[in-house]
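Report on the following structure.
For this depiction, one protein chain was excluded, whereas all remaining protein chains were kept in their positions.
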Amino acid sequence: MTPRVVFPNKVLPYLLVAPQLAITLVFFYWPAGQALYQSMLKEDPFGLKSKFVWFANFEKVLADPAYVNSIKVTAVFSLATALVAMSVALLLAVMAERVVRGKGLYRTLMIWPYAVAPAIAGMLFLFLFNPSIGTLAVLLRKAGIAWDPLLDGTDAMMLVVTAAAWKQISYNFLFFVAGLQAIPKSLIEAAAIDGAGETKRFWTIVFPLLAPTTFFLLVINTTYAFFDTFGIIHAVTGGGPGKATETLVYKVYNDGFVNLILGDSAAQSVILMVIVIALTAIQFRYVERKVHYG
Amino acid sequence: MIGSSRFRTYVAHAVLLVGILIVAFPIYYTFVASTHTLQTILRPPLPLLPGGEFWNNYSEALLGGVNRIGGVGVDVLLFNTLVMALGIAIGKICISILSAYAIVFFRFPLRMVFFWLIFITLMLPVEVRILPTYKVMVDLNLIDTYAGLIVPLIASATATLLFRQFFMTIPGELVEAARVDGAGPWRFFFDILLPLSRTNIAALFVILFIYGWTQYLWPLLVTNHNDMNTIVIALRKMVSFADADTQWHLVMVTAMLAIVPPILVVVGMQRWFVRGLVESEK
Partner (left out) sequence: MATVDMKDVKKVYAGGVEAVKGVSIAIPDKQLCVLVGPSGCGKSTLLRMIAGLEAISSGTVSIDGKVVNAISPTDRDIAMVFQNYALYPHMNVYDNMAYGLRNRGTPKAEIDSRVRSTAKVLELAHLLERRPRELSGGQRQRVAMGRAIVRNPKVFLFDEPLSNLDAKLRGQMRVEIKNLQRNLGVTSVYVTHDQLEAMTLADILVVMNAGLVEQMGAPLDIYEKPASTFVASFIGAPPMNLMALKREGGHARLAEGVTLGVEPPATAATLGFRPEDAIVGQVEGKRALVLPAVVEAVEPVGAESFLHCAATGDRVLVRVSGRATAKPGDKLSITASLDKIHWFDAAGKRV
């Protein structure tokens, strides 16, 4: 490999990276360092004195049933959201690949939710499904289904999952369409000549070849459900009823800003950081593998 | 096409139509609600067709000011949100294209250190450093300012990585040709690199504009005054399900105004947006 062609300037490159670096240091590294430091401090109730307690905050947080509950809630919420959003999107993408006419129009209509803020998506679904004025809630009640997301934890969870998944359909749809288009037509034709029926072709040829896309989306959707859905939870349920929809990110916010337990909140931040690092690492392992197989 | 039959195509269209219904219905219904009176909304089920209150509701929301958020008009909220979204999109593109340019087209001590410093910020989303970042904002007097809404969000690794990836596909010979043609680093940047990056910039602009427009946690933290709120935050403050006097018709108007601009951007710039999204993430 020939070395990359470059300009010989000595000072200019530093000026070019300076803005990004300055912002990164002030708003990323300094606060992240503070979070780490804070996570090992304990403040007295008046916030006057603090002492260094090593990992006591972590022990406390991890032993807290509310935190364990929050982990469970996050896991259920993330997996359900990813599963729903991805399976609906995959079905739609496969169907969109089949039609010839109207492809562009379908795509145009399909990408709308991408532009809707998660919090607004949450509020729209709450408007449709809230027990007092929600049109769809009324219809559910008429159909004999007891439904109240404001009082029932499971209903609340279903509501936020629906809103979160709805918003993510666009994104997944675009990637699945791209993934499907990347599968060589000759492979599918070969399978057809080998006598595989339509359904069989999908599960034995298309789906396995789509695996990299699926895996990539799984990571992305999980990350999305972890972090970007704060707005949905905050706007729709506020973590309730009870603590039925209190996700990890919501709890960090709630403990730090509302309940003002700084040490605990910081410790939770650090745990979240570890989770993001793990997710990013998985994502990049995938990217590396992709480079390998072209 | 294999086994292409009429029936098969009909099924596909049917499934897609149901999909569109699921995807578009909440937005459509919001529009319907925004054209009815409060009384109609409070007596569900709501009709499936728009009502006759379009002008009344929209003018009230835009001009009358909404009680719940301290009399701030939707126009102010839209302006705030637009400033934030544009600021983030443009700011991020500027600083990341410059840093990617430095990292790809120059060789200097600490180059890889800088690259990793930027790269690692991928792993530090706002959500994991809420409190300390808030404290920095307070110390710098950035609460309730546009700078406070924008600046902390314009440094992130994704845009830099995208530009870096694109720059690395530019053949070295092109750089050499430019140098022989008498172009220094700045001339090369403006005459060659920027024009070649147009598609990438357009795609990134859409993605970042949406990102800025839909921010929630950050504006929630750094804005206290109602007149600095973004439209998403204000909307949240307008809604109360426990309380009977939520002005639902105005909420729905505001929701429409919050949804439509980004949808127009995404649909209007669809071509670049789709390509940019799929390419940048893969």
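Just so it is clear, A and B label the chains in written order, and each chain counts residues from 1 on its own.
Just so we're on the same page, a residue touches a chain if its C-beta (ideal position, glycine included) is under 8 Å from a C-beta of that chain, and two chains touch if they have at least 3 such contacts.
On a predicted model such as this, the values are computed, not experimentally measured, just so you know.
**Q** Which is it among B:R8, B:R187, B:K237 or B:R275 that touches the chain not included here?
**A** The single option touching the absent chain is B:R187.
**Q** Can you name the residues of subunit B that touch the chain not displayed here?
**A** Missing-chain contacts on subunit B: residues 171, 173-174, 176-184, 187, 191-192, 195-196, 198.
The rule is short, and it goes like this: only the chains that are shown with their structure count from here on.
**Q** So how far apart, in whole Å, are subunit A and subunit B when each is placed at the average of its C-alpha atoms?
**A** 16
**Q** Which of the residues in subunit A come into contact with subunit B in the complex?
**A** Contact set of subunit A toward subunit B: 2, 4-7, 9-10, 12-14, 16-17, 19-21, 23-35, 38, 88, 91-92, 95-96, 98-100, 102, 106-121, 123-128, 130, 132-135, 137-139, 150, 166, 169-171, 174-175, 178, 188-189, 192, 198, 216, 220, 226-227, 230-231, 234-235, 249, 252-253, 256-257, 262, 265-266, 269-270, 272-273, 276-277, 280, 290.
**Q** Once bound in the complex, which stretches of subunit B touch subunit A?
**A** The touching residues are 2-3, 8-9, 11-13, 15-16, 19-20, 22-24, 26-27, 29-30, 33, 41-42, 44-46, 94-96, 98-99, 101-108, 111, 114, 117-118, 121-125, 127-136, 151-152, 154-155, 160, 168, 172-173, 175-176, 179, 184-185, 188, 210, 213-217, 220-221, 232, 235-236, 239, 241, 248, 251-252, 255, 258-259, 262-263, 265-267, 270, 273-274, 277-278, 281-282.
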